[in-house]
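Please see the structure below; I have some questions.
Of the protein chains in this complex, all but one are displayed in their positions.
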Amino acid sequence: MSAEHSGEHDALIPAPQPPLPARATLPDDLLASEHEHLDALWSDGRGFWAWVTTVNHKSIAKRYIVTAFLMFIAGGLEAGAMRLQLSHPDAGVMGPDRYNQIFTTHGTTMMFLFAVPMMTAMGLYFVPLLVGARNVAFPRLNAFGYWCYLVGVVFLYVSLALNMAPDAGWFSYVPLSGPQYSPGHRIDVWAQLVTFTEIAGLIGAINIIATTFKLRAPGMSLNRIPIFVWSELVVSFMIVFALPAVALGSTFMLGMDRTVSTQFFNPAEGGDALLWQHIFWFFGHPEVYIIFLPGMGMITEIVEVFSRRRVFGYTAIVLANITTGFFAFGLWVHHMFATPIPELGQSLFTAASMVIAIPTAVQIFCWIATLWTGRPRFTTALLFILGFFFTFINGGITGVMLASVAFDKQVHDTFFVVAHLHYVLLGGAVTPLFAAFYFWFPKVTGRMLSERLGKWNFWLFIIGVNVTFFPMHLLGLDGMPRRVYTYLRETGWGPLNALVSAGAVIIVTSVIVFLVNVAISYRRGALAGDNPWGSYGLEWATASPPANYNFLYPVVVRSRHPLWETAVELPVLTGLSTERREVLVTTTVDARPDHRHDDPTASIWPLALALCMAVLWIGSIFSPYVVLWALLISTPVLIMWSRQAMRVTTTERVQRPNGEMVEMAQA
Amino acid sequence: MRASPRSRRFIVAGGLATSLLLATACEREQRRFADAPPSSAPSAFTTASALQPGPTYIASAVADPYESNAYAASTGQQLFASMNCSGCHSNGGGGMGPALMDDNWIYGSDPDQVFASIAEGRPNGMPAWKYRLNNQQIWELVTYVRSLSGLIPKGARPSRSDHMVVASPPSQTPNSKPKNSGVPPASKAP
Partner (left out) sequence: MSNPVLLALQNVRHSATAPASPEAHAIAHLFWWMLAVGGAIWLLVAATAIRSAFARRGAPGDDGLMRVSAETHTRLQRVVIGATVVTGVILMSFIVFDFSVGRALAAFPAQSLTVDVTGHQWWWQIEYEDPNPSLSVTTANEIHVPVGEPVQFKLASHDVIHSFWVPNMNGKRDLIPGYRSSIWFRADTPGVYRGQCAEFCGLQHAHMAFLVVAQPRAEFTRWLLQQRTSGATPVDSLAVAGQQVFMSGSCALCHTIGGTPAHGTVGPDLTHLASRLELAAGTAPNTRGYLGGWILNPQSMKPRTLMPPNPLQPRQLQALLAYLETLK
């Protein structure tokens, strides 16, 4: 390998030599020593210090996934407590104050601490593998994002233990959540938590966008990237546009109203209570599509693999994803149909809310066409996909019904809406997530999940979801509003509520079965090998679990389904350094190799900055002056981080064309 | 993935710190109802004046049970409005009645003294509320009235209300040391 000057692209075009396979025909000892060398180079060490400083996207994403699943369980326990309280009239399990905190924490946990982080984490783990990269584009920022998220998690649950959990609902309408009607710091906890987790979400989104655009394997042009990557890309753009709205509304407007007496939401001083709803739902509606679109991407991958055919209508599905992403920003007023907004304006949002069903329908029809002409293998993952059809479409239909202003005015803020939202979230996000777990667990851990337990998991989950949430439609039509801590016997809602609570027990059992499956299979599951499902994506072209460096050499991609095109050997690109962490940066559209880039090593500064941010956001609840102190301590941390990032690690002596020898930093 | 000895120590220390935190559950956020506050009647030692003969000053032992409770301060604010205290005290600025947000306390700023002022009434127009409001409500008013001049912890003070701005909210009022309450300079506390 001749010395390469930075900026000379010629050196990176593959030399005319027979392509080297990703794994096989190099002599084993040479391959093994290359692997060990590169693995050690890309390893961040062992022990506690390595754990807090790592920048490996897989370690960070695994942490995200585990934490987000813990949040799923926590939110589920809160839901269990709610269902216990509502199982019969005047149950007396808990009083209104505790119930309000529990249902708010349930919603906040599920929406902010489980759903979005989980979908982002699946992207942070799999997008680099799917596009053939060695790491995400900004590894230290990735670590910082996780630590911010973890601080948010701890903050909310410590607050719950201290009787300080927010209690005005996960969307915290003013004036109830304003300074006069919510004394104390409960809502301040909510406002700052939202901003924290949105920072983590934004960082994940930025990383995914940059990775997808610039770090793809050579030859993986935009029309060849996997659909899951497309969905994560679309969702990341949505995050970038939507999340700032809620951060602005919650911390800056509501938080400032509560702590420093601004008047944003005070009608008596020219503010507006309805403004909160607009700002929140401008984020809130795209939020649910942010949760649901990655699920759709996962479905496409799994349907392809388990029908043994390439998906029908790749272009249509990609365009449907992008269209949904755009349209999602035009629906938010459908959460506000009961407010005094002029009717013509509301009708516009009715039309948009109905029309967004069309791209979703396109994706569903394409999947059905794929399954119809494929040869389905009924693994647990595919079962969950079939369960998705059964469940999500129910939610989609009730969504179209809710889009109608007149009908929504009857069932807005009742259990009908609770039923709808749980059908689309559980059916449209959690079900594909379970399918993705069963599909990708072998890649992440190297072992297969038990199919037998998986089928129990599936059936309990589907039955549980339907028994729990179907009766809620009837309860909503019968007049039961949301967020009531109890109800009178005379209303007649008792029997259906008891049924709903029984269904919740079934869901809990299903999740327990899943956890048992994971616990057993992690240690004693069947060994998976590189590609147990015979799938086509690049992630299956490397070991299970992948080595620290992901791919020994960058794979040259020539189609949408690389492992299905090449029978035995994958063409690769050689030339990346084995002495420094290097990634190959390619062009945005065509993925032609562009230049090599030094990837960062482990660093403590992301954690340090996250702790400074914790001081900033949490402390500012108690005193505005903390903002100054936090900025003061953040400054040296930022300086240290930048210095570490800009440090030149190696130089080389290079001969200029005029014969002069100069010392140049490695690019 | 066994934790190393060093990380195990971290985990134990973190767990201990958390349990300590949990044990001191936040008084500020409690929402109480139908309480029986202690010693509802002013104690025998509650006086209208801070001056006492003799070298030592005997302080009353009755404290405000809601002093750091934000919900109680907020309820007190609600009572202040609904019982029309503003009719004489005008949101704390005073009018027919004395100002409540300054540092001048005619009958003392200690919690039991303010309780006595509200419950027993005072000369020149302050009605006796003890036949109309129960003790919990009067303590809530005490908490709110003292917050107007910043005498309760900052976290418990009400923030701005959803009305027209008439005064700085108690959460942003600087603490004002009462001029004529508490231990007189020349005396010594026991």
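Quick notes on this structure:
Labels for the chains are A and B, by order of writing; each one numbers its residues from 1.
Simple rule for what comes next: a contact is a pair of C-beta atoms (placed from the backbone, for glycine too) under 8 Å apart; a residue touches a chain by one contact, two chains touch by 3 or more.
The shown structure was predicted, so the numbers you read here are calculated from the model rather than taken from an experiment.
Considering the full assembly, A:Asp413 is the residue among A:Glu34, A:Asp413 or A:Glu569 that touches the omitted chain.
The chain omitted from view is touched by exactly one of A:Arg309, A:Arg447, A:Arg560 or A:Arg596, namely A:Arg309. Contact with the chain not shown here comes from a single listed residue; of A:Ile397, A:Leu515, A:Leu628 or A:Ala645, that residue is A:Ile397. Screening B:Ala59, B:Ile106, B:Leu133 or B:Ala167 against the full complex identifies B:Leu133 as the residue touching the chain left out.
Interface residues of chain A facing the missing partner chain: 95-97, 100, 168-169, 173, 175-176, 181, 267-268, 272-274, 307-310, 312-313, 316, 338-340, 343, 346-347, 350-351, 354-355, 357-358, 361-362, 364-369, 371-376, 378, 382, 386, 389-390, 393-394, 397-398, 400-401, 403-414, 477-479, 481-488, 490-492, 534, 564, 567.
Counting the whole complex, the residues of chain B in touch with the unshown chain are 31, 33-34, 78, 82-83, 131-134, 136-137, 162.
The working rule: only the chains that are shown with their structure count from here on.
If each chain is reduced to the centroid of its CA atoms, chain A and chain B end up 46 Å from each other.
Those residues of chain A that touch chain B in the shared complex are 47-48, 51, 97, 158, 161-164, 175, 178-181, 183-186, 257-261, 263, 266-269, 622-623. By the touch criterion given at the top, residues 3-4, 6-7, 10, 18, 21-22, 25-26, 28-31, 70-71, 73-74, 77, 154-156, 158-165, 168-169, 171-172 of chain B touch chain A in their complex.
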